[in-house]
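Every protein chain but one is kept in place in this view of the complex.
For chain A:
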Amino acid sequence: MNTKQRKLIYRILPYVILSVIGICFLLPLLWVLVASVDPNAMQSLKMPKHVTAGNYIDVLSSHENQRAFVIGLLMSLGQAVIVVILALLAAYPLSRYQLKYKKPFMLTILFMTSLPITAVMVPVYQLFLTLKLYDNNVGVVLFYVASSMPYGIWMLKNFMDSVPGDLEEAAWVDGASVFAGIRKIIAPLMVPGICTVAIFTFSGSWGNFFVPYILLQTPEKFPASLKLYQFFGQYGMVDYGKLAAFSIMYAMPSIVLYILSQRFMSKGFSMQGGTKG
C-alpha cells in the first residue's frame, strides 16, 4: 500500500465508521416512525404497502389517551412554572447578596443535582402514604418540583449573576419594589435562562416513568408515560401500529422542546447589551 492509498483510506474511514454508527442509531428509530403509519405494522422494520393516518386517529380519538396526555401536560407544565418561580426567588439573594453560608449552600445544591432520584423512591412512597399524598397528581408534581429545584436554583443563580445590578438600582430609584425589579427588569433579561430551566424540567418530568409508576395507582390519573407503558403491556404484542403512533406523539413534546432550547441556547449567552442600549 503506498502513501497515496493510505491517505485515501484515512480520509474515507471516518465517514464509513460514522455512517455505520449512524445507521445503527437510525434503525430502531426508523421502525417506530414507519410502523406508526403502517396499517399492518409488524415487530420488524418493513416497507408499508400503503400509508395511513389511522393509527394516529385511533390513538387520538380515545378518551383515555386524551386524558393521559392532558394530565401529563398539566403536571409537567405545573412543575416547570413552579420551579421557575421558586428558583427565581431563591436565586435572587444568592446572586445579589454576600451571604455567610452561600458557598456551602451552593455546593450542596450542586451535589443534590447529581443524586439518583431512584434511590429515594421507596422512602418517598412511604412519606406519601403518611402525608395522604399517595395516588395524588398534585403530590407527584410537588415531588417533581423538589427534585428539580437544585438544578433550577443552580442554573438561574448563574444566569442572574450575568444580569448587571445597575439596571435594577435605577428602577429602585424610580420607586420600584424588589419584586417589581425582579419581574420587570431581571426576569425579561433572563428569558433564555428561564426557558432553558423550564424546558429541561418539563422534559424531565414528561419523560419520567419511575416516579408516577411508584406514586400513582388509579389508571384514570396516569400521565402519558404510564399510559404508554400500560399500552405496551396490554396490546403490545398485537397492535404495533397504534403503539408506535402513541410513542411518536408522546415523544413529540420532548423533541420539539429540545429543538426550541437549542434556539435559546445559541442566542442566549450574548445578552450583555442591556446596560448599553
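Operating definition for what follows: contacts are C-beta pairs under 8 Å (C-beta built on N, C-alpha and C of every residue); 3 or more make two chains touch, one makes a residue touch a chain; residues count from 1.
As a working rule, contacts and distances are computed from a predicted model.
Engineer: Just go with whichever of "Sugar ABC transporter permease", "Thiazole synthase", "Putative ABC transport system ATP-binding protein" or "LmbE family protein" UniProt uses as the name of the absent chain.
Structural biologist: According to UniProt, the chain not displayed is called "Sugar ABC transporter permease".
Engineer: Among A:Met75, A:Leu94 or A:Met155, which residue is in touch with the absent chain?
Structural biologist: If we include the chain that is not displayed, A:Leu94 is the one touching it.
Engineer: Tell me where the left-out chain touches chain A, residue by residue.
Structural biologist: 10, 14-15, 17-19, 21-22, 25-29, 31-32, 35, 42-46, 86-87, 89-90, 92-94, 96-99, 107, 110-112, 114-127, 142-143, 145-147, 149-150, 153, 165-166, 168-169, 172-173, 177-178, 181, 203, 206-210, 213-214, 225, 228-229, 232, 236, 240, 243-244, 247, 250-251, 254-255, 258
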